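First the structure, then my questions, so here it is.
A single protein chain has been omitted from the complex, and every remaining protein chain is retained in its original position.
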Amino acid sequence: MSTSGRLGPAEHPPLLELRALGKTFVSGRFGNRRVVKAVNEVSLQVQAGQSLGLVGESGSGKSTVARLIARLVKPTVGQILLDGRDVIAAEPRSPSREYRHQVQMIFQDPFSSLNPVHTVGYHLERALRIHGTAGAEPIEAATASLLDSVGLSGVPGIVSRYPHELSGGQRQRLAIARTLAARPALVVADEPTSMVDVSVRVGILNLLSDLRQDRNIGLILITHDLASARYSTGQTLVMYAGFIVESGASEQIIARPMHPYTQLLVASVPRRSHVDGGGTVTEKDRDGHAAQGAGCPFAPRCPSRMSVCDTTMPAAQPLEGGRWVRCHLFGPGDAGDRGPEPKNAGSYQDLAK
Amino acid sequence: MPDEALLEVNGLSVGFATPRGVVLAVNDVSFTIYRGEVFGLAGESGSGKSTVAHALLRVLQGSANYSGSVKFRGQEVLTMDPVRLRKYRWADVSLVMQGAMNALNPVATIQSQIVDVIRAHTHVSRREARAAVPELLELVGIDPARRRAYPHELSGGMRQRCVIAVALALQPSLVVMDEPTTALDVVVQRSIMDELARLRDRLGFSVILISHDLDLVAERSSRVAIMYGGRLVEVGPASSVVAKPLHPYTEALLSSSMSLDGPVHRLVDLPGKPPDLIGAQPGCAFFPRCAKAQPGHDLKVPSLLEVEAGHQVACHLYSSAAVPAIEAGASE
Partner (left out) sequence: MKTLTRAFALIYRAPRLVVARLAVSRKATVGAALLFVLVMMGVLAPVIAPGNPMAVVAGQNLAPSWQHLLGTSGQGNDIFAQVIWGTRNSLGVGFVTGVLIAVVGVAVGLCAAFFGGVIDNLLTLLANVFLVIPGIPLLIVMAAFLPRNNLSIILVLAIAGWATTARIIRSQALSIVRRDYVAAAIVIGERRARVITTEVLPNLSSLIASVFFGAIGYGIGAQAALQFLGLGSITTDSWGSILFWAQNNQALFQGCWWQFVPPGIFLALTCAAISMLNFAIDEITNPRLRTVRQRRPARRERAALARARSRSAGAGEGLDFA
């Protein structure tokens, strides 16, 4: 199910590369200013046909990363490179049609990402017309083939139906069909299954995976659900307070999480194997976890907190197997052969069993 | 182990009259809740689990029609007079509704909301009610100093704790929680559920935990019931329902959901759609989607039969192998 996600020696540049991307939101004025650094120093690479998972909770900045890649918001710092070309430098004000053709996005809420006054056919027709991807085919045929590729051809008369007449899963498939109409090279899926019925989630993820493999599309899957990331992606990046704190093969990250936050995440997921109780992870609720100050944003909650964590943000430390982590527990010279126990006691790791 | 039976639900059905016909959202559901247990109710959207939750407190909208019986400590709830009903609600059984944390009054402090609830169901003065607030907040893990905060000033997790505080304000014996952590992050979810476990140890109330997240329900409940199409299809101890699911729907649900355990292999989701609840299907509601369906299963509705100790299932595959119907809860 998951591709290995090795980055390998690149003969040509990656399909998408983000270099030290950052986004700061400023709101209010005159003494009431609020500065929120939603995305900090985010760097990643995606190849064609590869699936990359971006995992984090609300406030981690993952949705902002999605909107940055889709160029719905402008980055404050950093670069976005598509096929090696710096798109922000080339088109600073608004993205070209070519960019829209190459990069598409699937939104989280299938109930609000489709316009209620337009039919199913209209949604697909617009996408086809804008990018001219129907070619010589009549629009109806192109629409039908799109619906077929997402598994909606069995619904009678669907082309003239309105979104509210479809179920959540069907709407999400329609949204996927719409992005496919543009024949993109890269698709960013922002929590595509979180607002869809449980029994339908697997189908949607399978569909995305099949389309990715059939059409060699790069897929970035943004989710808060670790199990989805494990199921559907080869590589996963874990985000916290706008930073990427850990990166590696999806199964590896979940089986042997290194960063204390990743360990906390993995330990917190409910598991049916822990019938009648499960571990207790004692944690007081926090009111949001935005990065303030210069130190590691996770320090206040970290059981392995050290004094250096409050003053400096750790650099990305490569570990074996292509993984890396941003944590002071892992200094240079650590090959990552350290087992589940980090230097200090008090990890969440024990509870992840 | 025979504990005091707190709530006995027998043949509960709830129907709504709509222009298209009668929608049977809940169809002949029976179960019993004992003192101090956590009873998990799992199912997808449209399975009727939320309707059951609301029916237990009779807070469904006016066009709902109830039939059957809901007995709390022997007293019939569905025919209770308004005075007794007001005492029953919140002091005996309280409800945390889906998305409740977003339904807190945005222009009232959390203190005043708790006071409102207390005074709506009891006859204490405003001062007395206000005095009870700090302790209640501390009980759920909120700093009492924040009692004058407005809901939007609190994080999602803290708002949910407020809602739980409101639900516990009159120390009920049973709390019904409908998707209490669905909108919350997984870390916050765990801390809320842990908090709930601590509160249960301390106050001894029972919980009906309703969720579509089978893993959550399995992890936290002692008994689990699965609902499909308005009916109860399987009930049993959480460990055996998860390890040895009897009903094909439970099996399909478990095998089509992603988890962190086990090898990663391609999963197949359930084909078909949930049943149309208009009118009544003559046979098993799961028949059109069942991989193990056999001819004849669509002719008669299967009744809930006990197959193993405490583990019941409503499925024709077991009708010969089982002891004839024992109503849920009357086991020994």
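Note that the chains are named A and B in the order they appear, and that numbering of residues resets to 1 at the start of each chain.
Here is the rule we go by: contacts are C-beta pairs under 8 Å (C-beta built on N, C-alpha and C of every residue); 3 or more make two chains touch, one makes a residue touch a chain.
The shown structure was predicted, so the numbers you read here are calculated from the model rather than taken from an experiment.
Chemist: Of A:Ser51, A:Thr64, A:Gln104 or A:Ser247, which residue touches the hidden chain?
Modeler: From the options A:Ser51, A:Thr64, A:Gln104 or A:Ser247, the contact with the absent chain belongs to A:Gln104.
Chemist: Using the document's definition of touch, tell me which of A:Leu114, A:Leu147 or A:Leu166 contacts the absent chain.
Modeler: Going through A:Leu114, A:Leu147 or A:Leu166 one by one, A:Leu114 is the residue touching the chain not shown.
Chemist: Out of A:Ala182, A:Ile217, A:Leu264 or A:Ala299, which touches the unshown chain?
Modeler: A:Ala182
Chemist: Residues on chain A that touch the omitted chain in the whole complex?
Modeler: Considering the whole complex, chain A reaches the absent chain at 67, 70, 72, 97, 100-101, 104-105, 107-109, 112-118, 126-127, 130-131, 175, 178-179, 181-182.
FYI, only the chains that are shown with their structure count from here on.
Chemist: In whole angstrom, how far does the Cα centroid of chain A sit from the Cα centroid of chain B?
Modeler: 32
Chemist: Where on chain B does chain A make contact in their complex?
Modeler: Residues of chain B touching chain A: 44-45, 141, 154-158, 161, 185-191, 193-194, 197, 212-216, 218-222, 238-239, 242, 252-254, 256-261, 264-270, 273.
Chemist: Write out the stretch or stretches of chain A touching chain B in their complex.
Modeler: Against chain B, the touching part of chain A is residues 1-2, 57-58, 167, 197-203, 205-206, 224-228, 230-231, 251, 254, 264-278, 280-288.
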